[in-house]
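Missing here: one protein chain of the complex. Every other protein chain is in place.
So that you can tell them apart, the chains are marked A and B in the order they are listed, and the count of residues begins at 1 in each.
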Amino acid sequence: MVSSYMLSVLTLICINIVAVAGLSLLTGFTGLFSFGHSGFMSIGAYTAAILFVKFNMPYWAVLPLGGLAACLVSGIMYPTLRLKGDYFAIAALGFGESVRLIMDNGGNLTGGARGFGGMPTLTKWPEALLVAAIALVLMRNIIRSRFGRTLIAIREDKIAAQSMGINVARNQYLALAISAFYCGVAGAMFAFFMTYLQPSMFDVAKSTELSSSVVFGGIGSLSGSVIAAIVLTSIPEIFRPLMQWRMVFYGLALVLTIVVKPTGLMGTNELSFGFLQRFARKVISVGKKNSQATTKPKGGK
Amino acid sequence: MLFEAQHLSKTFGGLTAVRDFSLSINKGELIGLIGPNGAGKTTAFNLMTGIIKPTSGSVRLEGRDITALPAYEVSKLGVARTFQNLRLLKTVSALQNVVTAVQREYSYSFVSALTRTSRFRHQEAAAKAKALEYLDIVGLGQMANSRADSLPYGLQRKLEIARALALSPKVLLLDEPAAGMNPDESLELMNLIESLRKKYDLTILLIEHHMELVMGICERIIVLNFGEILAEGNSEEIQSNEEVIAAYLGPDEEEDEREAIS
Partner (left out) sequence: MSTFFQQIINGLSIGSVYALIAVGYSLVYSILSFSNFAHSSFLIMGAYTGFFLISTNLMPPLLAIFIAMLVSGGFAMFIERFAYRPIRAKGGKSLYYIIASLGISIFFENFIVAAIGANYRTYPSLLPYKAIKFLGLRISILDLACAGIAIFFLILLEFFLKRTKMGMAIRAAAFDLTTASLMGVNVNFLLSIVFLIAGFLAGIAGVVLGIKYTVYPQLGSLTTKAFIGAILGGLGSLPGAIIGSICLGVIEACTAAFISSQLRDLIVFLILIIVLIFRPNGIMGVYVDDKV
């Protein structure tokens, strides 16, 4: 028996999967770390909400429009792409916070800090699942194509990429725009899940959650990011009573992962039958070694 | 005249790395660029490939001025290079390294990629096949699916050459392709370069420290020292050039040599 609570968790998971999948293109595959992607979710959410509530546009139209709005706004960040890693992340932080503050001060348009409401619950689990599935398939198709390879080359070595004829800036921007689109759509879905919006829902903590999902799952692994998103979204819901401690464990887990296995849960591997087979074989061989060790007779004197 | 550098100079702050560097390469030539460490050879390469911009001077490819073009444009126009310290895409396979270079010739639209059209599948297969060809030629066919950073050093260097080849370059700039190799490996590499040159009718500019090899295969040799061209000529002329000897061994030792002989 699946409770409606569990179904709403599933919906939330799907929403986060869409956002994380988009961000993984930018962070995992292009190598640009961002602290501001909740800003794109915010833009998508508010755009979709306003278009629906004030202009009566249908749900399935406002979702991609929310994505588009976020995508267009991402153009502002274009000049910051050439900055070194840290600097870009901070610029993104500035962007995300700016969006939040603008929404806070949006007066009647966005409802300001009080919030913007009036959306019906149109994002239920079937819709969310459908969008997430489509999002994942399209993302996988991007990654396993010349576009994905180009981005990976940029991540690995920008100068080598240039020497292969790759226009680094333009491709980085492509990754940014796509990631913004995905986060915008996720934000739009979110608006019709929560049924009301407040700028504080899209703050640095949210951005950090998204980015760390990508890292947790493994830079360069889409399936890893998805798994991390599933885990990180569902754990707090499962352990509701431990709500306060979930972020404590989350932070700790993040540090430990990076210190012990910086390549993340999956490294650059994708979940596939081959991967599962290899993993199973490894586990079996380790098991065999241990049992051999214990059954070996003690060396004679 | 396929490729020429005219009076290139580069100053970094107070340091002049390269001064009045000029060189011209004709189609099909194999030219060597030598000089002591720090002479400015790699800087010259960087200037010629657009990675850094010269303080003055120009670079021309087939008569066209490419000096101000960004590095990726220069690459697209047909100037390929390898790097002294290797710049492979470490965490991906050898095959992917080469496919990323060769895919320029096998394009398809973004929408095609999203929807997996038959054009997409056809181009991908063709790119992969072509890349395998290049890998086979340098001897990496068997290791196509190995991660680039798991390859032994010598094969990594060959991979970088395969990648540069995959760009179908008009001019190929090799920056110390045999760096870190023992004499046998270097010899093998040089033979490989020679055979690649014949097979693909390449024009090559080569930086190297292994003198015997440079002298052996290069038709013309340019000597760089302290950022300036010291001498230019064929191997006999260079080997007997006193200034070149002094540059490598140092003037004092040259004196000692003379004293020892007399």
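Rule of thumb we're sticking to: contacts are C-beta pairs under 8 Å (C-beta built on N, C-alpha and C of every residue); 3 or more make two chains touch, one makes a residue touch a chain.
Remember, predicted model here, so these are calculated numbers, not experimental data.
Q: Determine which one of A:101, A:238 or A:284 touches the chain that has been left out.
A: For the chain that is not drawn, the touching residue is A:101.
Q: Return the single residue from A:212, A:233 or A:269 that touches the missing chain.
A: A:212
Q: For the full complex, which residue in A:9, A:68, A:83 or A:138 touches the chain that was left out?
A: Touches the omitted chain: A:83.
Q: Write the list of chain A residues that the hidden chain touches.
A: Touch set of chain A with respect to the missing chain: 31, 33, 76, 79-80, 83-87, 89-91, 93-95, 97-98, 101-102, 104-105, 158-159, 204-205, 208, 211-212, 215, 219, 244-245, 247-248, 250-255, 257-260, 262.
The definition used in the following text is that only the chains that are shown with their structure count from here on.
Q: Between chain A and chain B, what distance separates the C-alpha centroids? Give it in angstrom.
A: 40
Q: So in the complex, which bits of chain A are touching chain B?
A: That would be residues 138, 141-142, 145-147, 149-150, 152-153, 156-157, 159-168, 220, 268 of chain A.
Q: Of all residues in chain B, which touch chain A in the complex?
A: 49, 51, 70-72, 75-76, 80-81, 83, 87-92, 96, 99-101, 103-104, 106-108, 110, 113-116, 120, 124, 127, 163, 167
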